[in-house]
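Complex shown without one protein chain; remaining protein chains in place.
Think of it as A and B in the order they're written, each chain with its own count starting at 1.
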Amino acid sequence: MPTINLTIDGKKVQAETGQTVLQAARAAGISIPVLCDHPALPPEGACRICLVEVEKQRALQPACTFPATEGMVVFTRSPRVMAARKFSLELLVSDHPLDCMTCDATGNCLLQDLAYEYGVTGDRFKGKQHNYPVTDPNPFIQVDRNKCILCRRCVRACQFVNGVEAISVFYRGFNAYIGFGADSTMQDSPCEFCGSCVAVCPTAALWPKMSIGKGRAWQTRTVDTICSYCGVGCKLTLYVRDNEIVRVEGAWDGPANHGWTCVKGRFGYDYVHHPDRLLKPRVRRYLLDGKKKSRKGAAWEWVETDWDTALDITARKLAEARQASGPDSIGVLASAKCLNEENYLMNKLARQVIGTNNIDHCARLCHSSTVAGLAISFGSGAMSNSIEDVTEQAKAFFVIGSNTTEQHPVIGMRIRQAVRQRGAKLIVADPRRIDLCDFAMLHLRQKPGTDIALLNGLMYIILEKGWEDKTFIAERTEGFEDFKAVVMQYPPDRVSQITGVPVEQLHQAAEIIGTTRPMAVLWAMGITQHTTGVYNVMTLANLQMLTGNMGIPGGGVNPLRGQNNVQGACDMGGLPNVYPAYQPVTSEEARKKFEAAWGTPLSPDAGRTVTELIPDILEGKTRALYILGEDPVMSDPDTNHIRKCLEQVDFLVLQEIFPSETEPYADVLLPGVSFAEKSGTFTNTERRVQMVRKAVEPPGEARPDWEIIRDLAVRMLAGRTLNPDAPYAGWNYASTGDIMDEINALAPSYAGITHERLERGESLQWPCTGPEHPGTPILHTQKFTRGLGKFAPIEHIPPAELPDKEYPLVLSTGRVLYHWHGGQMSRRAKGLLEIYPQPLIEISQEDAEKIGLNGTKRVRVCSRRGSIEAKAFVTDRVPPGMVYANFHFPEASANVLTIAALDPVSKIPEYKVCAVKIEPVR
Amino acid sequence: MNIAERSLPPAIEDPRERAMLLAALYLAQEQNGWLTPEAIRRVARRLKLSEGQVRSTASFYTMFRLEPRGRYHIQVCEGLSCYLVDGAETIIEHVARKLKIRPGETTPDGRFSLEIVQCLAACDMAPALKVNDELYGNMSLAEIDALIERLAQS
Partner (left out) sequence: MSTFEPVLTRNTRRPDSEKIATYLANGGYQATRMALKMQPDEIIEMVKRSGLRGRGGAGFPAGVKWGFMPKDAPQKIVAVNTDEGEPGTFKDREIVERDPHSVIEGVIIAAYAVGANRAYVYIRGEFFLGVKRWIKAIADAYEHGFLGKDILGSGFNLDMSVHRGAGAYICGEETAMLESLEGKPGNPRLKPPYPAQTGLFGLPTLVHNIETLACIPHIIERGAEWFAGIGTAESKGPKIFSVSGHVNRPGNYELPLGVSLREIIYEHAGGIRNGRALKAVIPGGASTPMLPADQIDVPMAFETLKAIGSELGTGAVIVMDESTCMVQAARRLTKFFAHESCGQCTPCRLGSTRLYEILDRIERGQGKKGDLELLLETVQGIDGTTFCPMGAALVNPARSAIRHFRDEFESHLANKRCPVNGR
C-alpha cells in the first residue's frame, strides 16, 4: 500500500491509500467521536458526529467516509467542528428520554458519553418527542425506539453480518423508525436473534432483556472465554456481577467469530445458573447401606452425600468390576463438552488406571465417519482449512448435509456474507430446503442416503468435460484409474434416477464445482450419519482431490464439528483406538511410549465404541460405565433399547451438571461444573485451541471435572505400584495448566500449545509441534499426512432401512437453531425454551393432506422401534415422503424412532434415514 | 416465530427486478385503494423481496398508503403559492367542515378522505387540489363544493 502524508490537528500523520480520515486519525492515536460508524460495519456517514474540518472544503466532512489524500490538512476539534457536533448531539438528546438514572446502558452508552463530553443537556431544543411503546414480545431483545438515534448500525449488522435483513427503517424524516420484518415484531420477522444488532447498538434502544436491571458496565467485571454450544468456537465476553453472568457479548478479537454470535451463544447462557444444577454428590441408598443393587423402592432413592463418600464408593465399585470381569468390562465415556485437559484425564483414567481402551464419546455419533474416512484418504481426519480462509477466500461453496445456519450459525452467517458481499457461489445439496437454500445458486434436493451417487454423478460430468485438475492428480494422488472406472458407471441419467436430482441441475452444479477455484466443501451430519458415512466422506475427499482443491486457501474438506470441544475430545484420545493425537493403540511404538510415560502396561487391543458398549450390557460384556457429561438416552439411536440396556448395567457413574435423562439409570451422580466455572482449553472445528476461563464460582459443592477425575484416579490407584521412573505416572495436578504440560509432552500435534502462549494472545491451530511453531491454518499444503492422497473407488449403497408399505416415509433427524442436542442446556435457557417450547415434526403439505392432518394438529410418528407424538409443522422444508424430527425434547425425541444400524468401519449410526409411518393424533 | 412464513431478502438479487417495486406497488394499491398486508406479501413474493424491503420502501413514499382511505381521496396542497392566493388552510378547513372529518381521516361511509399534501407542481393553477390521481386547479370554495357534491352522487 502506498503511503500518503496528511496533517491532522497539526500533527504529521501517515496513512494508506484508500483509508478514510477516521482510520488515519485512529492509527495516529487521534480520537474522533462516532455514533453511526462501527469498525465491523460498512460506513454510513449519517450521524454527522465525526464531522471534521478539511482545508479547502466548504462543508464539514464526515471522517468516517471522507478519504484521506496526500497533503490534506484536517482539524478534528476546531470551534466550527465542536459547534457542529454539539448541535447534532443537542438534536439527538432533544428526542431522547433523559432516563439515564435507570437506563441499563448508562456507563456503556455512546450518546451519554458524548453528551457528557460536549456538555449537552437536551434543553436547547424543546419540541415534539417520540413516545413509542416498548412492547416487542420476543424473549431476548428489548426494543425501545425512544432511545434509538437512527444510526442504522443494527440495519447494517442485520444486512451485512447476519444476512437475513430483518431490520429496516420505516417511514422517513422525523417519523422514521427502526422496524422488523414487515414492520411487525422481531418474532414475526426473519430475525434469528443472533443479537448482532444489540452488539452494535450505541444506546439502550436494543438491549438484552435478560440483562435488564442486572448491573451497569462499571458494576460488572468481564471474562473472555469460549462458547459452550457448537464447534465454531466463538470467543465470548462474559459480564459478571456478584457471581452471576449478567450479559454475554461476542469478543471482537475472536478469530472464529469476529465478535458475532448466534442466539444460543449470546442469550443461551442462563442454564449456568438454573436451579436444576446438581449441587452435591448423590448415591443410591443401597450403596450407602452396603446392600445388593436394587432399582426398586427405598434402595434406589438418591441420597445426597459428601465427596469422599461418593468418590470412595465409585472407586470401590469400579475396582470391583475390574477385579471381577476384567478391565474391558468397564466403559468410559469422555465428553465433547468438557475441556481438553479433562478429556486427557479420562483417556488416562481408562488406559492407565482401569487398563482398558474402552473409551469413547459422542464423536462416535457425529463425525467418527469423517475421522475414519479422511484418515483413509489423506492420513488424518480433521477440517483441512480455517473458518477464516474458507469464508473469506472460497469463490464457491459446496454445502452438503450441513444445515449451517442453524447448526453452525456463525459460519452460516459468514457464508451468507460471502454470498452477499463478494458474490461467492453457493450450492446446497440437502433433501431439506434449509434456510441456506435462499442464498444458494442451486439447491440439489437428493433423496436421503444417495450422496455417493450424487457425488459420483457430479464427478462423472467433471471428468467428461475435462475440468479435473490433472496436475494435482498426477503429482499428489494415487489410485485415480480405479476410481475413475467406478465413477464412469454414474452417468447423469442413472444418477438422476437414484438421487431424484434433475439432470440439468447435475450439469449446472458440476460446472460450478468443476470450474470455480478455490471451492470449499462443507459438510456435517447429513454426510456422516449414514451406514455409508465413511464412504460418503471418502467420496468428498475424492471430489476435492479431483478438482485440486486440497491444500489451498478457500478450498479443502471442511467437516463442521458439532460440539464445542468434540475436536479436542478426539484429539485427547477420547476414542477407543487412539491415544492422544491419534497415536494408534495397536501400534507397538505408541503403546511403548505411553507405557513408559504412565508407568504401567497398557492394553494392546482397540476398545469398543459407545454404540457397542451400551448394547453390550445385555450380553454381559459391559458391566460398569463411567459417563462424563453425556446423555445417551437422548443422543443414542433407538432410545427404548438404550433404556433397556442401561437398566441392566451393574454400575453407572454419571458426572453431570443437570439430572439428565440418563440420570434415572445412574448409581452415583457426581456434580461437575459448566464451562463458566473452570479454566482450560477447547479445540474448535478448525483445530484452534482456545482458552476457556473461569468466570463464576461453582454452585453448591460442584467441582471442576478434572478435579473429580483426578481424585477418583488417585483413589483407584491407591495400593498399586507404577513404575517410579515414569515421568507422567502420577496424578498430581494442581491446575489444568499442569495437565496441559503433560499433553504437550505426549501429543505431538499439541506439543507447542501451552497455556502460556494462549494467554499471551497467540491463536494456535494444531499441528503445532513446538514452542516456536506458529500452528497450521491449512492442512495438506505440500503433501498429505499419508504422503499421496488416495482416490478410492466407491459405489452407491442404499440405506439400511428403506420405506416400505408398512412404513412408507423416510425420517431424518437433527437439530434446530434454538436448541442444543439432548436439550439439557438449551431447555434450561429461558429464552431459548420460550421461543421454541416444544418439539415440532416437519411434514410436507402433501403428506399432511394424505393423512388428513390440519396444520395445527398433533401427529404420531411410528417406526419399528417406537413412536412419538408431537405438533406437526407443515412446511415445504421437507419434500413429500419425508418427515424431520429433532431430539431436543424427551417427550418426543426422534431417537425413539431411529435405527441403530451402524457404519461398518466407524460404527456411526444411521440417524438420517429410517422408515416411519405417520398418523394424526385424534 | 413462524419459520414457514419467513420471507428472506434475495441473496442473489437481480437489481432490475427490484426496480419494478414502485410500479408493482402502484398496481397493488389500485386493487383496494391501499396496500393491504396481503398485497405487500404478494408483491414481495412476486419480486422475490422480503416483506420488510417492500413495506419499508412503500412507507418512505407519501403516495403509497398503508392504511385504508376513502374512495375519493382529496389531497389539498398547502404549498406557499397556494397559501398566497388564499388556498391551503382556507380550503382544508372548508373541506374538513363540509365532510365532518379532520385531515388524515375518512368519512364513515368510506367515500371521502382528506389529506394535506405538499406542493403539487401546479402553482400556476393555485389553489390546487387532487382527487385520487386527478388534478384540479384554480379552485374556488364554490367549485370545491360542486366537485364534492358530484362525487357524492357518483
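Please note the rule applied: contacts are C-beta pairs under 8 Å (C-beta built on N, C-alpha and C of every residue); 3 or more make two chains touch, one makes a residue touch a chain.
Keep in mind it's a predicted model, so treat the numbers as computed, not measured.
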Hidden-chain contact residue, picked from the options B:Leu66, B:Val85 or B:Leu141: B:Val85
Cross-chain touch to the chain not pictured, restricted to A:Leu6, A:Met72 or A:Leu150, is A:Leu150
If I consider the whole complex, including the chain that's not displayed, which of B:Ala39, B:Ile91, B:Ala122 or B:Leu147 touches that chain? B:Ala122
In the full complex, which bits of chain B touch the chain not displayed? Write them out. 15-16, 18-23, 25-26, 47, 53, 56-57, 60-64, 78-81, 83-85, 88, 118-126, 130, 133-135
Using the document's contact rule, name the residues of chain A that touch the chain not shown here. 43, 45-49, 51, 58-60, 65, 67, 83-84, 87-88, 91-92, 94-95, 124-125, 127-128, 149-150, 169, 171-176
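One rule holds for everything that comes next: only the chains that are shown with their structure count from here on.
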Return the distance between the CA-based centres of chain A and chain B, expressed in whole Å. 50
Chain A touches which residues of chain B in the complex? 1-12, 37, 40-41, 44, 50-56, 59-60
Interfacial residue positions of chain A with respect to chain B in the complex: 163-172, 179-183, 187-190, 416, 419-420, 426, 435, 438-441, 835-836, 873-877
